[in-house]
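Note that this complex is displayed minus one protein chain, with the remaining chains in position.
Note that the chains are named A, B and C in the order they appear, and that numbering of residues resets to 1 at the start of each chain.
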């Protein structure tokens, strides 16, 4: 059985300056209560790995507006003017990656692969500073695995062991990130008895999950 | 809607000498009716990509005993003496790959990645003839993507569009192979109306499946 | 019908029965409404759904079912939910038949720039680079001219989205096929002539023998 934490207790595990990855796509499938707790606890200097920063007041946008993040690795920041402002002011370092490369690098980090070899970005400005490798006469970019200290995962259901399932487009990066961090903390909408999620419906096996965040009171 | 074929009609699509991949692990999750039809149709010279060749009289063992296969790419042949016999007689060429590398190379073939960069096999005899690459001071083997002309997939259910789900350990290589072939033919145990498999339960989206094999009469 | 809607309607004619299609956000997303419901076309959204349907009726919006722009959508019968690794595996692996992307610039070699205006607008590439690289057919839907300047340029001065040329460009003024890395004018909007299109276009292009009127 996993220890069930309050969102505040989960946030307390995270030191300033930690490297965190958080599921979600434009705020959909983002663990909201954990984000709120991280904001409330006044974290500073985080490195945040995520698909995007949503918009101000929504999902990861809150973490940006709270100035908790120093470095950002994302595929898209177009809908959050606050992210762009902090980037232009030089207080937020932003690394943009193609979404498919980003998720694949996180997968590689979680699955013990040494690199991702992808055609995406080849022959564009993205090549700069990156290694190009020739495989059978065709060029590809070699991208490095991505891991974090913590992964924060939004799930539909968890059982008390930590087996997770997801809902529709709220799935997105969550099951991939759940493999790629030292400590994985899941925020399910519901916690259900063991056995309620059938083996074929589990998308993240319990062994990957370190802690669960309690349901809203 | 996908055209529903008889096993015989599915086998007819496959020319002698074709490169095929077939799901299954020791015969569990192998599309049995298609295999029987391939055997009945007297195919010759196939290249077969699979996890193993099961045992004589079971799953892919039937295809081996029928001498339909000229070249085999697998991780394990230990329980099929007929495979070993044909290999020793020189009528069957066998390439052995670590199971994790094999499945990852098939995934790379289906997902447009240029190579797999893995620690598995490094510093063993497997290195021979392969490229070793250094990523951040650590060595890995660079393994090539694997694709086939046909993938034969065993599923639990398909809807009439071709959305598939799988059952327990009968899943194994099936959803991965369903991404990595020119023509993908699924053999479900049941064909159900569209909408019966909920979106979150689909493991292979219909767009990947070219043909369905009809249920047993 | 607005110019954007005319572009979307023309793009919709490119979409074949029973195919899997990814529509970018903005203008490209309008294409869906011109594809007949019975066409067997499935729309993929890179945030993780195949079988995207129309916006739901009021009160039936679900926070867990949105498109790549974050807008509420529905799922058609036979839809599938997938994670982001699978979503981009399908995109990069050539399983998407057509993607329709917006554009900032398309140049005369058929190259697309659509994700950043350095120092000015840095939205990020999102899924655009993977889509432009991996989809079987890449169609760009954009207005021909913005703020008086042709968006169909000699050479993109904005950062490229992919080193792979696009396949088709549809604007409010014309349709260009990309053949052997050259733009070929194949259709013009009603009331225009190839010369008028050329006047409004910075890029050089060839003109097909049988230029038709866009419908």
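The rule we apply is simple: a residue touches a chain if its C-beta (ideal position, glycine included) is under 8 Å from a C-beta of that chain, and two chains touch if they have at least 3 such contacts.
Computed from a predicted structure; not experimentally measured.
Here the chain not displayed is in touch, across the complete complex, with A, B. Touch with the chain omitted from the figure is made, among A:54, A:161 or A:177, by A:161.
Per the touch definition above, the residue from B:22, B:46 or B:170 contacting the chain not shown is B:170. Interface note for the absent chain: among A:39, A:111 or A:144, the touching residue is A:111. Summary of contacts with the chain left out: across B:14, B:46, B:74 or B:202, the touching residue is B:74. Listed by residue number, the positions of chain A touching the unshown chain are 1, 107, 110-113, 159, 161, 163, 179, 194-195, 199-200, 202, 205-208. Interface with the hidden chain, as seen from chain B, comprises residues 25-29, 51-52, 54, 74-79, 84, 87, 94, 96-101, 103-104, 107, 118-126, 156, 166-176, 203.
Just so we're on the same page, only the chains that are shown with their structure count from here on.
When the interfaces A-C and B-C are ranked by C-beta pairs in contact, the top one is A-C. In this assembly, the chain whose C-alpha centre lies farthest from chain C is B. If you average the Cα atoms of chain A and of chain B, the two centres end up 32 Å apart.
Centre-to-centre separation between chain B and chain C, using Cα means, comes to 35 Å. Counting partner chains per residue, chain A has residues 104, 118-119, 166-168, 171 touching two or more of them.
Multi-chain contact residues of chain C (touching two or more other chains) are listed as 49, 75, 81-82, 88-89, 91-92, 134.
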